[in-house]
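Below: one structure in structure tokens.
All protein chains but one are shown in place.
Should a chain be cited, it is by its letter among A and B, assigned in written order, with residues numbered from 1 in that chain.
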Amino acid sequence: MSFWQSFLRNRGAVAGLAVLAAVLLLALSAPFLFSFDPWDTRGAPLQPPGEGFALGSDMLGRDVLAGIFHGARVSLFIGVVSTVFAVVIGVVVGAVAGYFGGLVDDVAMRFTEFFQTIPSFVLAVLLVAILTPGLASIVIAISVVTWPPVARLARSEFLALRHRAFVEAAVLSGVSHIRIIFGEVLPNALTPIVIMASLMVATAILTESALSFLGLGDPNRISWGYMIGAARAVFRHAWWLSVFPGLAIFVTVLAINLVGEGLNDALNPHMRRRTDP
Amino acid sequence: MRILLFLGGWLVKAALILLAIVVLNFCLVRLAPGDVATVLAGESGAADADFLARTRAEFGLDRPLPAQLATYVGNVLSLDLGVSYRTRRPVADMVLERLPATLLLTGTAFLFALGVGPALGVLAAVKARRPADSLITVAALVFYAMPIFWVGLLFILFFSVTLGWLPPFGMRSLIPPSGELARAIDVARHLVLPAVTLGLFYVAIYARLTRGAMLETAGLDYVKTARAKGLPEWRVVTAHILRNAMLPIITFAGLQAGHLVGGAIVAETVFAWPGIGRLAFDALLQRDYNLLLAVFLASAVAVVLFNFVTDLLLRIADPRIGAAGG
Partner (left out) sequence: MSRVWKSIAFAAGLALSATTVAAQAPQKGGILNSTLWPEPPGIVIGVNLNAPTLLPATKMFEGLMTYDFNLAPVPVLAESWEIAPDGLTYTFKLRRNVKWHDGKPFTAEDVVFSFNEFMPQVHSRSRPTFERVKTTAVDAHTVRLELKEPYAPLIRSFDTLSAPIMPAHLYKGTDFRANPINQTPVGTGPFKFKEWKKGEYVHLVRNDSYWQAGKPYLDAIYYRFIPDSASRALALETGQVQLAAQTDIEFVDVARLGKIPGLVVTTKGWEWNSTISWIELNNRRKPFDDPRFRRAILHALDREFIRTNIFFGLAKVATGPLHSSSPFYDPNVPAYPFDPAKASALLDEMGLKPDGGGVRARVKLLGLPYGELWSRLSEYIRQALGKVGVQVTLESSDVAGWGSRFANWDYDMTTTFLSMLADPALGVSRTYLTSNIRKGVLFTNTSGYSNPEVDALFAKAAGSTDEGERKRLYSQIQKIVAGAAPIAWLVEIQWPTIHSAKLRDAIINGFGPNDSFADAWLAK
């Protein structure tokens, strides 16, 4: 059965993909549908959802709906970019460890373990605070705390593939290590890494929202976590300020998880055997 | 003999990791702009060069960084974590003061998750592809995907503000009731919302983990053999499937236990819980280096310690690991 056939048989995954596409559309259409600055005062402050503002307005009279549309850009951007960075770091460390083995493996794994020992969210908070809150520092912090599992996965894949005939043959014929790692082994190890990465995007979005909630977001970009954090002081008077952005985070993260599971079921041959008796 | 080697090796590793964390944290924190003297100056509404210089000298901040690092590492080795810059109290005291509150919160959440999560996972696996399974799977996905702080706010909005059932903030009433029991009940009432908020996320993970692991082992040959031998289904499930599905649960429980100390910053902030996570966050905002480093050290010690316990448990649960790793 082809990948697509088995992916499309998973109703959850298809629904997730549809929602994800919708969120992406939200992000892309934001500048056109809400061509004004989402930080601008558009009317009376603290208006409940209704005629003036579909999802209400916040304490400075800013449109919550516009904030959610524009916020989608930040969430998706940070989710994807920090995952890409984390995967690159993890794959490089794990590949080197698994491919060369021995002392190199030992050192790389101790290094990875070390990072796993520090409570990850505390480290992320510390990194963002030290690098001063901004898009770049949030991406760096999230990648720094999320790469170790990728490294472990990549290492185990490389360990398993290292002594296969096609790799040994390439080594014997004098192909450079770098070319073997990236040209021969990596493509064969890619499937589980892609599955892991898809789920990491969801975690990254959650982490970004928690950082912004604590006031460590980029002050120049509206984001869902920021909206909830800023509304905390008034959340007893204005429920809509925390409920709607929270729903946005929830739906997006849920959709990514569903898609990730769909990928897993469709790509992981072992699991496929289970689901297709 | 092997157990001694294992223990010794573990101790050396733990010591090295902790030392590295001390050095790393020290360097990271010092990279940040501003120091405690500027914070104190800001709070007092007046400051002159003399005040700044004296504060820096008092805490040794005027010395070169390597010298400060050497002093700090030396002190940590002699178990002296120093004095908080802001309150001038020993940071070890401050951390120990806050630790019980955090352990109460994270411990309750941990037990709640460990009690409920795997049970739901087993139920889902046994009833695979039936309504109960779908319900549990969907609920697990939902709670896994909701940001903890948002769940916390919704709970406060619903259970405290709207229904008025449970107190929204803090760990005890401002003027606690008299009597041991009444006081315990008071704390317990405050504990419900934060512990459930924190716990639900982990319940979701355990449920997913257990269900997945059980379904995976259920397809393995030896389970099929057991079934073919005519063993009753509940025996197959408990003796064969669950025993193997335990491994990922133990591994993850070890991971979660490691975060008992440092893993509740967000929950503690939302619920104004007077624990160590909040202490760390406040210390960070106020640049109270010694305090911050002590909190990090405490949480790292917890992680290292529970890694060890997990390793040990895994050896007992699955002797193959000991043979391969030893």
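Keep this in mind: a residue touches a chain if its C-beta (ideal position, glycine included) is under 8 Å from a C-beta of that chain, and two chains touch if they have at least 3 such contacts.
Quick caveat, the model's predicted, so the values are computed rather than measured.
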For the chain not depicted, the shown chains it touches | A, B
Hey, which of B:107, B:170 or B:248 is the one touching the hidden chain?
-> B:170
If the hidden chain were put back, which of A:31, A:45 or A:183 would touch it?
-> A:45
Of the residues in chain A, which ones touch the absent chain?
-> 37, 39-41, 45, 59-61, 129, 132-134, 215, 219-220, 230, 232-234, 236-237
Where does chain B touch the missing chain, residue by residue?
-> 32-36, 38-52, 86-89, 97, 168-170, 173-175, 272, 274, 278, 284-287
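Definition applied: only the chains that are shown with their structure count from here on.
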With chain centres taken as the means of their Cα atoms, state the distance from chain A to chain B in Å.
-> 22
Inside the complex, what are the residues of chain A that reach chain B?
-> 113-114, 116-119, 121-122, 125-127, 129-130, 132, 202, 206, 209-210, 213-214, 225, 228, 232, 235-236, 239, 242-243, 246, 249-250, 253-254, 257-258, 270-271, 273-274
Contacts from chain B onto chain A in the complex sit at residues 17, 20-21, 24, 28-29, 31-33, 141-142, 144-150, 153-154, 156-157, 161, 215-216, 219, 258-259, 261-263, 265-266, 269, 277, 280-281, 284-285, 292, 295-296, 299-300, 303-304, 307
